[in-house]
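For this depiction, one protein chain was excluded, whereas all remaining protein chains were kept in their positions.
Let's turn to chain A:
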């Protein structure tokens, strides 16, 4: 009797998680009184010195803190103390704005490049040079020209998410099967209708792949960008908690960044499945 692969995989996952949490707990627990000292001095030194407890929080500390955060995600006690929900919403807002601007520019431009060999060759050197530039390298230039840190972060998201979409759209459009184009030609389908009824559906899976890569990169970059520009957002939260020496909050933020990134990726994977056609 063999259980389904899914079930067995889930069991292995849970075991691995338990082992990890167990090891974590053992590595960070208190090991008893380390030295004899006066209670007042001990109070001053904290548990690290008095009970041999690691400065690294254990899984139980993180769990308790996480529960606290989840109970009140949207509180706002001023610029340096906002709920995690608010911070995440700021980050998501920036990512969405920069990403949507990138979609609005990359897809039409990708169509142009894919359909015109001339434009493809003419724009290729620019794309090849711009693509490998780390998005954060644009930050000083953006801050200088835009003169607004929040807009600069959005610009950085735009510039990092535009390339995969642009390249994938151009590739998808350029590699639409010749015979499908010929079908449209023999049916005297006009250029605009052909673009929407043949080229777009044929290239949609490739375009969606580009969009999925882009959202992943955008979510990676927003954390770094917000650490630089500060003010709000999950990236700023991580940096702020590091300055507060609250490792527990840093760990929680890391966890949430991962979860949100996964959700964003899964949303695009769903959309991608909608436009994929079997041949």
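In this text, contacts are C-beta pairs under 8 Å (C-beta built on N, C-alpha and C of every residue); 3 or more make two chains touch, one makes a residue touch a chain; residues count from 1.
In this section, contacts and distances are computed from a predicted model.
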Query raised in the report: What name does the UniProt record list for the absent chain among "Glycine--tRNA ligase alpha subunit", "ABC transporter ATP-binding protein", "3-oxoacyl-[acyl-carrier-protein] synthase 2" or "NADH-quinone oxidoreductase subunit J"?
Result: "ABC transporter ATP-binding protein"
Query raised in the report: Thinking of the whole complex, not just what is shown, which of A:142, A:198, A:238 or A:252 touches the missing chain?
Result: A:198
**Report entry** Selected residue (touches chain absent from view) among A:189, A:228, A:247 or A:260
**Finding:** A:189
**Report entry** Chain not shown, touching residues in chain A
**Finding:** 177, 179-180, 182-183, 185-189, 197-198, 201-202, 275, 277-279
